[in-house]
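The structure appears below as structure tokens.
A protein chain is absent from this complex, but the other protein chains hold their places.
== chain A ==
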């Protein structure tokens, strides 16, 4: 426990130092607007990847509907700040909360499913949310909402990202997180050991959806415009790709994956015709040659950085990740 605490505080200090450096670079104008919006995008993607990792990497519930939660959060907070003049932070929080409600709603009926069936059901839910937005005139239909005030600042984004990572990482380390890992490893055995699998699956979905919703709100307040099309299943795939490329089940991996994919996407933008082709080849090669992801199961750890989380988790890569 002591070690975890030390790691925790060092992590926080490193993150704050990073924040300070970027803040200085932004205020002195060394970082351009392009860099700034890329940083914001990276932050949003980290929130999405870390929250999906809780559902898929830790609890083992394969979900391809994460963009749906993001869209609920984005629309809710955008409507609140646009039409009801709600201040920024409560708006984002409300978006996250509504997304969490959807997390419960989606979690409950789909609990009977597992593996591929759950994946397809969540994909269906994500698409249904998109189609509802598409057909609701109040939220702008296909053309979406525009003129959302760009209130997401670097400081705000940093705070939300830090909170997401800290809360989810501490959850994973707690008794409840261990229960979730037990469900991932073997649901029947977990049930037999007295773990209320239903409850933990819903908890995972709810927390995951909460942070995805906040990420959605933040991204809506970064880019002025949201359309239903930007939250389709391709976006969900993108988030899964971040989690898997980084290393399924590792918070650090999700962060690295989110940064990697965002940078790859941004830099490939200069070659529009080749962008998706290169991206897809990277995906395929990565899965063939390093299916455990960039960091595997690595955890944040001092001194032993890079050492895989020993014993208990080693069997995972072979077994039942969905």
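We adopt the following convention: contacts are C-beta pairs under 8 Å (C-beta built on N, C-alpha and C of every residue); 3 or more make two chains touch, one makes a residue touch a chain; residues count from 1.
Just so it is clear, contacts and distances are computed from a predicted model.
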**Request:** Assign the chain not included in the display its UniProt protein name, restricting the answer to "ABC transporter permease", "Cytochrome d ubiquinol oxidase subunit II", "Extracellular solute-binding protein" or "Acyl-CoA dehydrogenase".
**Result:** "ABC transporter permease"
**Request:** Kindly state which of the options A:75, A:125 or A:260 is in contact with the chain not pictured.
**Result:** A:125
**Request:** Would you mind spotting which of A:26, A:240, A:256 or A:295 touches the chain that isn't drawn?
**Result:** A:240
**Message:** Can you say which of A:27, A:135, A:155 or A:170 touches the chain missing from this structure?
**Reply:** A:135
**Item:** For chain A, residues in touch with the removed chain
**Value:** 56, 62, 109-110, 112-113, 115-117, 119-121, 123-125, 127-128, 131-132, 134-135, 188, 233, 237, 240-241, 244, 248, 273-277, 279-281, 283-284, 287-288, 291, 317-318, 321-322
